[in-house]
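I have placed the structure first, in the form of structure tokens, so that the comments after it can refer back to it.
Let's look at chain A:
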Amino acid sequence: MNMTQNLTKGFFKENPVLVLALGLCPALAVTTSITNGLGMGMASTAVLIGSSTLISVIKRFIPSNIRIPIFIVIIASFVTMIDLTLQAFLPELSKSLGLFIPLIVVNCMILGRAEAYASKNSVLKSVVDALGMGIGFTIALVLISAVREFFGTGALYGYPLFQLMGIEGFKGSIMMILPPGGFLTMGLILAFMQWNKQRKEKKKEVK
Partner candidate 1 sequence: MDFSNLVIIAISSIFINNFVLARFLGICPFIGVSKKLDSAVGMGMAVIFVMTMASMVTYFIQYYVLVPNDLQYLRTIAFILVIASLVQFIEMFMKKNMPPLYSALGIFLPLITTNCAVLGVAILNIDTVWADGRSYNFIESTWNGFTAGIGFTIALVLMAGIREKLELADLPESFKGLPIAFVTSALIAMAFLGFSGMSIL
Partner candidate 2 sequence: MKYTFRGGYHPPDGKSFSEKMPIDKMPAPKIAAIHLHQHIGAPSKAIVAVGDDVKVGQPLSEAGGFVSVPVHASVSGKVKAIAKVADAAGVKSDAVIIESDGKDEFFEGVGVKTDYSNFSADEIKKKISAAGIAGMGGARFPTHVKLSPPAEKKIDYIILNGVECEPYLTADDRLMQESPETIIEGMKLMMKVVNAANGIIGIEKNKPDSIRIMKEKTASEKNMKVIELEVKYPQGGEKQLIVAAIGKEVPSGGLPMDVGVVVSNVGTANAVYEAVALNKPFYERVVSVTGESIKDPKNVLARIGTPTTELIEYAGGVKEDVYKIINGGPMMGAAMYALDAPVHKGTSGILCLSRENAAVYEEQPCISCSKCVSVCPSRLLPTDIQLNVQHKRYEEAEKLGIMDCILCGTCAYVCPAKRNLVHYYNIGRAKIAEMKKKK
């Protein structure tokens, strides 16, 4: 597998949220607007890259039977760093993501990559893999939050599209930015992906 493939596989083919169903909690909880989704995605990516790099650097020195606690501590350290950084520089975002910043620790995507990839591969490969996965995670979060923001408020990234198009009477469905909307969007996106996959398979069969 070359580097490009290694990078891009996380975007869609092995997207951590949409295909592997990892890291669902933040993907549903903070995706009420694109700003939040993007912020969460980038924060997680930063933690992922940091921890993957460090783990793959020191992988030789970690005794295998206590590797998991060590990984968790490493990840937790990076999370704390990110948490403090956000609090200092982006207090608004930090507030709206709230609880879910510290909870990046228990995002199984990060531990999963550390265990399945970084602890077995070279530093460069691990960084690329982490970057790819992080971008994939961000893509998924932005996608979900775009759907929710658009149908929920009629706006995209804060721009009120409906009003710009001159449709005044129509109001977005507030439910989409409430908890049920998160589940629903996720379910419908997954259903769409499954449908698309089956359609392609069927096409192949007909050929």
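Convention: contacts are C-beta pairs under 8 Å (C-beta built on N, C-alpha and C of every residue); 3 or more make two chains touch, one makes a residue touch a chain; residues count from 1.
The candidates came about this way: all candidates are chains of the complex that A comes from, given by their letters.
Computed from a prediction, not measured in an experiment: that's the story for all the values here.
**Student:** Every candidate listed belongs to the same complex as chain A; state which one touches it: 1 or 2.
**Tutor:** Considering all copies, chain A is touched by candidate 1.
**Student:** Can you list the chain A residues touching candidate 1 in their complex?
**Tutor:** Going by the criterion above, the answer is residues 21-22, 24-26, 28-29, 68-69, 72-73, 76-77, 79-80, 83-84, 99, 102-103, 105-108, 111, 175, 178-184, 186-188, 190-192, 194-195, 198.
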